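Note that one protein chain of the assembly has been removed; the remaining protein chains are unaltered in position.
Let's look at chain A:
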Amino acid sequence: MHQFTIEPLFGTDHLSIAGYNIAFTNSALWMAITAVVLWVFMLGGMKRQLVPGRWQMAVESMTGFIDSMLAANIGPAGRKYVPYIFSIFMFILFANLLGLLPLGLFGIHPFTFTSHFTVTGVLAIMSFSIVLIVGFWRHGLHFFSLFVPHGTPIWLMWLIPVIELISFLVRPFSLGLRLFVAMMAGHVLLEVLSSFVIDSANAGAAYGVLIGGPSFILMIAICALEVLVAGIQAYVFALLTSLYLNDAENLH
């Protein structure tokens, strides 16, 4: 669990604004690294050549991916949400991937800040707030008709809106917790397997081969799975945000 511990860096323990502590921690450092790496990645796409190079092609395929996802889920009105959805998708994706880097070999310990529900919760609340703002901005109080799906029988009117309201209010929690749980579980699983390898090897050569070997092979497979999960969780977050935005934009 040590890998999830937040430690203030550079003696900023007591840095604060209005009584709130804002110490520059390892978490903040990796947020900054994520932002900078993402910015560098995007710089490669700013060459704006008519015939793109590889890097520009990679950047354009990411924007095109988000663009087509929003076009498919929201329609032509979805284009104005591309900056936000792109930012949140790339930020989470880069954070997840950077947190998986095997930098421990060089004595640096990556910190996956998406494994903290404080962070994923803020991101989820941000997405949910945008959904609420867009919904009430575009439809006013008519936005509440979201809780009455088409074809609801009159005699179920006392039940369906309640269920819909609850499922609507659960959205920010499921959005934030899903990412936090997936990232944390993956890292814990890797840590457990690596402790199997180390502890069994320390217990003796036979244990090391019988328990450590299979654990090591499994760990390699789980590493590949974690890279996949890093992409999938970022995608799910962006996809669900765009689906919720579709509700706000088009109601049902």
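We take it that a contact is a pair of C-beta atoms (placed from the backbone, for glycine too) under 8 Å apart; a residue touches a chain by one contact, two chains touch by 3 or more; residues count from 1.
The rule we apply is simple: contacts and distances are computed from a predicted model.
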Protein name as given in UniProt for the chain not displayed, "NADH-quinone oxidoreductase subunit J", "Aspartate carbamoyltransferase", "ATP synthase subunit b" or "Cytochrome bo(3) ubiquinol oxidase subunit 4":
"ATP synthase subunit b"
By the document's definition of touch, the residue of A:22, A:166 or A:228 touching the omitted chain is A:22
The one of A:69, A:100, A:131 or A:184 in touch with the missing chain is A:184
From A:117, A:168 or A:207, the answer for touching the chain not displayed is A:117
Name every residue on chain A in touch with the hidden partner chain.
1, 4-6, 8, 16-17, 20-25, 27-28, 31-32, 34-35, 38-39, 42, 45-46, 48-50, 52, 59-60, 63-64, 67, 82-84, 86-88, 90-91, 113, 115-119, 122-123, 126, 180, 184
